[in-house]
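Notes follow the structure.
With one protein chain held back, the other chains of the complex are shown just where they sit.
Up next, subunit A:
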Amino acid sequence: MTAQEVRLCGLLLQEHFGEVVEKVGTHLLRIGPLSLRAIAHETSTPLDLVKKSLCVLLQHSLCSFEGTQKGPRGVVEYRASCERILRMLRYPRYIYTAKTLYGDTGELIVEEVLQRGHMTMSHAVQTVADRLTHNMEEGSSMEYSEVVSAFSRLVETHLLQRCPSVTEGPLPVASSGGPAASATVPTLSECQTERFNLPPITLKGKGKRRLSNEDNEAEQARGKRARLDDANTKTSGDEGIYWQVNFERFHQYFRDQAIIGAVASKLDQTSSEIVRTMLRMSEVTTTPTAAYTQPLSVNEIFRALPPSYSISRPVLEQYLTLLVDDPMEFVSKTGDSGGGMYAVYVHKVLTSLARATLESVVQERFGSRSARIFRLLLRKRHLEQKQVEDFAMIPAKEAKEMLYMLLSENLVQLQEIPKTPDHAPSRTFYLYTVNPLSTARMLLQHCYKTVANLIVRRLNETKENKRLLEKSQRIEAILASLQASGAEAAQLTEVEEMITAPERQQLEALRHHVNKLDSSENQVDETIFLLESHISSTMASR
């Protein structure tokens, strides 16, 4: 939990859940597991607000609780999860992926589940059907069964999973004789076999359309409607079974996409299709942190190739040999049975991708010659000053300057190798080296800091132009109401002219800036994903 991560988590919590939750969340992140009273006391927030914030955090699985045996009666401790909060940055990517794979229905399901943390299947189906009906034309509405089928497809490919369910396990009673904490703390256990089982529910019906004039009325109407809806919902048979998004599976999908893209850009389209087939076949059998996928025989790959790529068997074998011989080592041969067993070397591909990211960072910040030195050091591991100049073919003076620049930015490290027990500088080797793992970690922290800065800048921009934004919102509301009640064109133009031309320009510039900052956040997140996957894969393989 570095300072940059905590700062970024605080900003994300504030944007999505407000300042109260942010205060509680950052305090938990900084201090560690705490009890309810301790949180209330240390953040000087009223107790009921702390309770509400913890409920919100637990609903979204950003926090977890644990009944401990501390204190006379056992105390429940809450722990915030930094990694999980950082996932919130990636929500648009998850939703867009669901859209590309399963269409609008899938997209809306994933969006609803992400926004609410976890929800029952029936609730999700109803809200999504309502939303789809709202966007469709008059007269038609979305059947629940279609949404249910989309939901089941999402569950089959493991993109959605069941939340851990409440079990009635008796906790061991402490020797001091205090009452068992199981009465106050439910034990949640994950049942691996049931993680992806759909419950049998009886949901028949269509999405309800919200009448357009209700949107314009005050919240009174919405309140009444909510009460009516509550009265109308029948209990469908899946109470207590909650579904949440399975981030690991999404990450696996992103990883596969990255690998396929890398193969396509290095070699050609056909080899990328072969790798895609191999990855697809080993989707469900490979654990997320595995270094290699399951070995697949040539026969299996041949049968599983999509029919649009009709290549003959010998050609397929040639492609596989090419992939194996490539210095990038995307695919490796693990055996000869079944015509040859091949597996994708996931760990190596991730390492190469992370390395490419590092190299491009150096290139963009320091120039192509510094990038050449950096690449050289990555390949050759340890080099002396003189050797660097010779291998990189750069004049001595410039090479020194560039090396020292990289050194001051901590991208390159200096290793001493003494010849004598006293480390006399004249009799010591000084070797330059690059440590890819620590450099990747450092860059990851830079990325977190970048995203935090982007968010702060965006908030600042909107705050400076708050007055203008409010004015434009009011005018839009007026325009909308005028148009709904059928006003003349003259009135509309009159209202539009309330915003002067320089104000319009200012608004336009503001929108442009905010869009740029938002888009940058999304793209920095892609780099974060690559670096995080590389680091976790390396740590898992050690």
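Assume a contact is a pair of C-beta atoms (placed from the backbone, for glycine too) under 8 Å apart; a residue touches a chain by one contact, two chains touch by 3 or more; residues count from 1.
We take it that contacts and distances are computed from a predicted model.
Of the candidates "Centromere protein O", "RNA polymerase III subunit G", "Protein YIPF" or "Growth hormone receptor", the chain left out of this view carries the UniProt protein name "RNA polymerase III subunit G".
Which of A:Val6, A:Val21 or A:Leu305 touches the hidden chain is settled by the complete complex: it is A:Val21. Although one chain is not drawn, the whole complex shows that of A:Gly10, A:Gly67, A:Pro295 or A:Gly340 it is A:Gly67 that touches it.
If you put the hidden chain back, the residue from A:Glu143, A:Glu300, A:Glu359 or A:Asp518 that touches it is A:Asp518. Although one chain is not shown, part of subunit A still touches it, namely residues 15-21, 36, 46, 48-49, 51-56, 58-60, 65, 67, 76, 91-93, 95-96, 99, 111, 114-117, 166, 183-186, 188, 218-220, 222-223, 226, 240, 242, 364-367, 385-386, 396-397, 400-401, 404-405, 407-408, 410, 413-416, 421-428, 430, 515-516, 518-523.
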